[in-house]
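Structure, as structure tokens:
Omission of a single protein chain aside, the complex is shown with its protein chains in their original locations.
Up next, subunit A:
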Amino acid sequence: MQASVPTATRIKMNSSQTTSRLVKKSPSVCTDLPLSSLDVRDKLRLMKELLGSCYGPTARLKQVHNNIGGSVVTTSTSSVLLQAITSSRPVIGLIKSSVLNHVSRFGDCGLFAAVLCLSLVEEAARRGVGNSAAIRANDRLLALCTGYLQREDCGCRVELDFCSSRSLIALARTVVSSKPTCVLAEPESAHIGRLAVRAFLLTVPCDAPDPVRLGRTVTVPVEGRPVLESAVFPGLLLDAPEHLCGLAGVRGPVRAVLFSASLAGDLGELGDGRIEVHAGVDTDAQILDRLLELGRQALEDGVKLFVCQKVIHPVLQHYLRCGGLIVIERVGVSLMEPLIQLTGAQPVATLHAAIPSAAYGEVHDVSIRHFGSKTMLHLHPAGETAVCSMVLCHRNETMLNELKLVCQKAEHVLRLTLREPWALLGGGCTETLLAAYVRHKSKNDAPEATSALGCSQTEYLLAAEAFCRSLESVAACLEHDGGASVIDLTHAHHWTLPPDVTEQHLEGGTAATLCGCGALESCRKKKWSYLNSECADFSPAPLSTASPLRQPAVLDSFSAKVNALRVAVETANLVLDVRYVIQDVN
């Protein structure tokens, strides 16, 4: 490290690019060795505290509002929170973008990744492990973790049983209950969890050819109704047009046509040239004639449901309604695909030819449903179509938005199980178990590792300790009410003690009744240790040896968590590797 380079220098850098206003650009700000700067370390710690307090079911919520009077967002979700945070420190921006990318791929474990990454950086810096040694050691320890998670006798992995919905519901409920912004009571979160699983099962086609394509869940938010009125329906719910008061005329199989082109009477695509219209020629009328011709054909072909992605000319609309058709316009491109799947129709965009008979689709039945102030048209599928609608009700808009987000995440997490049919123990048990395993294993393979990594044994053990502490600190973040986190020394599960519990309660086995994931019950024989305190290393025993074995009630997505673990370690390694920062402050 060169001492001659000052820690924060402004070097002569500028752009002479002539902008329109010819403003001279200000020089870039350079920071040498950012991780040794106190300010950066403070910011990282602040960030960790901020995100850590949002983690878990008892998390504290954050309100985000900007300085120009925008709307106030209340959230504890990583994707919303991280997008709202701006930092003057690019290192934080780096972590932010990694976590956001992970969340957009997997939909879960964003806060886990962020907190783990930040504490890995903090612990490595605090212990004074050399950066390159820490990076190599982290990489090796990560391989140790992922190797363990893939093993058959892995203590924190649970095989998902698709024959019963119990574990799927546990998985969905964990996602739902980890977002306290939704403000759900116990029965409400159970209800939403069941709905999420039901919607997921409806979108899995039964007799699909290879490759399987999952269907779509269309979410319909309804404000001001109790959560327990939320429901899932097969088929699609569309906003009902006003004229549909008496739907008595429509019964039985309904023939449908879908238009993807505009029926507003605008000119077709002729090219970029100009069109000059002389007096006495009414092009609008000519086009409208053509549209009415289409309408007549639809009427004659017995179409009862007329849907257009874009706008329908009012005259045509009136004509069709008079003919007793249900007319729905401005459906939007996002609903077109489920509509095509549901009806089996092919979208029509040619206005000058007759509608081909193959383009018509069919709906089994049409009915009207009321949800609060909303009136929806329910299209029942003719067969098994893997399209379903989810009506979500909640008391106010903020909670409803969060609930929508939560259901999307739950759906995402459930879909991931199709590829990797496992789940991990939740409630911090996976983290403490992995930490115990890594601590035990790294002590044993230290001589081998040091020769492979080219660092000293002390460095490796320090780095391993930093890694385990980081994992444990994520588990400890679950507790926000001043309680203590402990692990048992046989299975290495995570237990939370209320604040008023003393050592005696602990020894007596009466303090905590269930571990974080709910798979273990406390008993008198257990030995305990507080998290982040020194204890002898041990190899965690597999779950099958536990005497009162229960079904774990809190489960995390396997794919999401493994990816989050990898992303966190990789990002931490990257942050540790940054030696110089150049900021363009224009």
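Definition applied: a residue touches a chain if its C-beta (ideal position, glycine included) is under 8 Å from a C-beta of that chain, and two chains touch if they have at least 3 such contacts; residues count from 1.
Operating definition for what follows: contacts and distances are computed from a predicted model.
Novice: Between "Histidine-containing phosphotransfer protein", "Bardet-Biedl syndrome 10", "Pleckstrin homology domain-containing family J member 1" or "Alkylglycerone-phosphate synthase", choose the name on the UniProt record of the chain that's been left out.
Specialist: "Bardet-Biedl syndrome 10"
Novice: Given that one chain is not shown, which residue among A:Asp32, A:Glu362 or A:Asp537 touches it?
Specialist: For the chain that is not drawn, the touching residue is A:Asp32.
Novice: Touch as defined at the start, partner being the missing chain; which of A:Val281, A:Cys322 or A:Ala536 qualifies?
Specialist: A:Val281
Novice: Among the options A:Thr350, A:Asn396 or A:Asn444, which residue touches the chain absent from this view?
Specialist: Final answer for the missing-chain contact: A:Thr350.
Novice: Using the touch definition from the top, which of A:Leu81, A:Leu111 or A:Ile135 touches the missing chain?
Specialist: Answer from the full complex: A:Ile135 touches the omitted chain.
Novice: Name every residue on subunit A in touch with the hidden partner chain.
Specialist: On the side of subunit A, residues 2, 4-5, 11-16, 18, 22, 25, 27-28, 30, 32, 34, 90-91, 93-94, 97-98, 101-106, 131-132, 135-136, 139, 209, 211, 213, 260-261, 267-281, 283, 286-287, 289-290, 337, 340, 346-353, 356, 358-359, 563, 566-567, 570-571, 573-574, 577-586 touch the unshown chain.
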